[in-house]
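Removed: one protein chain of the complex. Kept in place: all other protein chains.
Presenting chain A:
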Amino acid sequence: MKERLQSIKQEAITEIEAADTQKSLQDVRVQFLGKKGKITEVLKGMGKLSKEERPVIGQLANEVRDQITESIEEKAALLEKQAIEEQLKAETIDVTLPGRPTHTGGPHILMKTIRDIEDLFIGMGYEVAEGPEVETDYYNFEALNLPKGHPARDMQDSLYITEELLMRTHTSPVQARTLNAHEGRGPVKIICPGKVYRRDTDDATHSHQFTQIEGLYVDEHITMSDLKGTLNVLAKHLFGEDREIRLRPSFFPFTEPSVEMDISCKVCNGDGCSVCKHTGWIEILGAGLVHPNVLEMAGFDSKKYTGFAFGMGPERIAMLKYGIEDIRHFYTNDVRFLKQFHQV
């Protein structure tokens, strides 16, 4: 009987080793350990044994069963591991192939530029004010100290709809409207973005439609130095901390004094190059202290209140920042153009 058990064990180990799938291993298990398996058979024959032999053979049979079980489990683990390895091998891909494209939409660079400036000023407590793109002659000109026949109306030949209505030539009427709405009480802190229109033939540097963004701050004790400080923040935000600004006198009917702001040329660092027309400076925006006539027409006491205003063209800013060479790119919507600025 002892020999029988030893040979079963030997037989089992051989078959376990031969088994190369979970299925054949399972067959081995049934063959040796199942209810009708070989070990069970041996145990059934134990009744014929002597009292002394019985525990010895019993123990041996249990040992053999345990050894076979252990071998099967080891083999099962091995097969499992092999199977996983094969699966991994089979599932291996070329990770260098391109991924499935996702949809990449994005903002228009002009709108992005505008939102960026809006956000800067929102952070400083400004509100965003908007107004109609078709304006009355009054708000577009008269309320801004540009009475009919004023020579400065020349500077911005306009697209009229009737004698009294026109496509606004600047976003400044929003300032006039907002001031009016405040009924003579400050502070007024607004940033006004929007589309504007001029009587220009479209070419690389002109567009009959373009955008503007203006700022207005009216309160008691607003000074030219406040304007200078504010513009400095803006210029550095837009063009980098290392840019210098300078103000120089200019003329706009709705501000007095009026200034233009230049930034130091990034290309030549102020030494002079073709980008800055050899002046070392690049013109960015117009600004000034709100003309008392504008304040008074909107119901503000110009002895008590002063204010500053500034206005710029997002097209110009984007063109300068990214070296865009043709203003028409902003309106033709060539995807090859638009997509270049989605990450900005």
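Everything that follows uses one rule, which is that contacts are C-beta pairs under 8 Å (C-beta built on N, C-alpha and C of every residue); 3 or more make two chains touch, one makes a residue touch a chain; residues count from 1.
As a convention for this text, contacts and distances are computed from a predicted model.
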item	value
Listed names "ABC-type polar-amino-acid transporter", "Xanthine dehydrogenase", "Phenylalanine--tRNA ligase beta subunit" or "(2Fe-2S)-binding protein", matching UniProt entry of the absent chain	"Phenylalanine--tRNA ligase beta subunit"
Hidden-chain contact residue, picked from the options A:Ile72, A:Val259 or A:Ile282	A:Val259
Residue of A:Gly47, A:Gly125 or A:Gly323 touching the missing chain in the full complex	A:Gly125
Contacting the left-out chain in the complete assembly, out of A:Asp116, A:Glu142 or A:Asp219	A:Asp219
Touching residues on chain A - with respect to the absent chain	97-98, 100-108, 110-111, 115, 118, 121-128, 130, 132-136, 149, 151-152, 155, 159-165, 167, 186-187, 189, 195, 197, 199-201, 208-209, 217, 219-226, 228-230, 232-233, 246-251, 256-260, 277, 279, 289, 291-292, 306, 330-336, 338-339, 342
